[in-house]
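All protein chains but one are shown at their positions in the complex.
And then chain A:
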Amino acid sequence: MSATTDNYEHLVNAEYEHGFVTEIESDTLPPGLNEQVIRTISTRKQEPALMTEWRLAAYRHWCEMPAPNWAAIQHPPIDFQAISYFSAPKQTPKLNSLDEVDPRLLDTYNKLGIPLEEQKVLANVAVDAVFDSVSVATTFRSKLAEVGVIFCSISEAIRDHTELVMRYLGTIVPPSDNFYAALNAAVFTDGTFVYIPKHTRCPMELSTYFRINAAKTGQFERTLIIADEGSYVSYLEGCTAPQRDENQLHAAVVELIAMDDATIKYSTVQNWYPGDENGRGGIYNFVTKRGECRGARSKISWTQVETGSAITWKYPSCILRGDDAIGEFYSVAVTRGCQQADTGTKMIHLGRNTRSTIVSKGISAQRGQQSYRGLVRIAAKAEQARNHTQCDSLLIGDRCAAHTFPYIEVKNPTARMEHEATTSKISADQLFYCQSRGLSEEDAVSMIVNGFCKQVFNELPMEFAVEAQKLLSISLEGAVG
């Protein structure tokens, strides 16, 4: 037992001293973006020349593109030359003890039930050893390797599995896809790569949980998940660590590929720093997520709970190319304070008998602004395609707003489309009713909101569902009135 502990201590110390700290000191580039910066990133990451060229092509394309302005969001223009493109996302000073941490942040951690040691890691307090993370990471690795699953950072994958990565990278979200996808392709610094071999059910839920690698994840992550024939994987992306930075751009790209009979379930709980009550600070979360059901009978399911970010611009989509493929999108998005969210999905039906389900639940409080933007397209060859869309908005107070922009394009007469939408409001009557039964106002709000979101929470893996519920009640604390 003690021998094992010693090993871990050694491991952790080594990683901590030589990995984390020196990386920050030596690898932070000055702000600005040009071809030289991209070459430097590529060199530092020891990438093959092929990859460098790929990045440069994306950069050249990006230079020609205008920033998109069609979304129902407002923000001052972003100065892309003022951003440093190779650095850890946060460089807050190392603190010596939890006493130096913003008490509001600690309060949030306590409410989330995060253990003390993890709180220290999250708050960037120096910790001697984090046994859990290391042991979790190493047991993960060996257990996954036994069944042939590759689960590593994208930088590692580009070096060690170059051929595999280059075969798929950018095939779902091409660098030229949109402004932020092009920027990401040029400068992405980290992210996750997953490959599930044929006829393999991934033995555990994979996750880039903050406790494992978010401390070093860049602002421009790139995730690529490939599920080969007949395989299954459930991937969890948790961004629950509140951040305290100024407005910060977060432009990630996620690509999923499901072959014949493969299933990918992708769950996100996003709680980036939303800015303060007056809309100062907070993350600009401009993310492109897309999955392709390439094979017959394949399935991709997106579930997201979005409570953070100053601005969210995100449309996890499915291209249903294989016959009998299934696409799903379940979403809960909360906007409060001055948060803005323009989010939704695209379901592109190309194959026969393809089916898609969209359930979107939007909650707006205080001055929160929210838009659902969705596209369901049935191509001419997609015989017997089916879609069901349900789009509900819940308003709390009278200064927030919800908008919906559903687009439907049907080119095949055999398609069956259903669209349901509701808008409701938490009323003073509902709150008084709950209170007269002995419940506090906050419990009442959380009960009504959770009731509203139940359908989506049911889709989340168990631990995430519990966390999402807690997160939601924390987010909405004091949002009434």
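Just so we're on the same page, contacts are C-beta pairs under 8 Å (C-beta built on N, C-alpha and C of every residue); 3 or more make two chains touch, one makes a residue touch a chain; residues count from 1.
Note that in this section contacts and distances are computed from a predicted model.
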Record-based protein name (UniProt) of the chain missing from this complex, from "Heme exporter protein B", "Thiosulfate-binding protein SoxY", "Alpha-D-ribose 1-methylphosphonate 5-phosphate C-P lyase" or "Fe-S cluster assembly ATPase SufC": "Fe-S cluster assembly ATPase SufC"
For chain A, residues in touch with the removed chain: 424, 427-430, 432-441, 443, 447-448, 450-452, 454
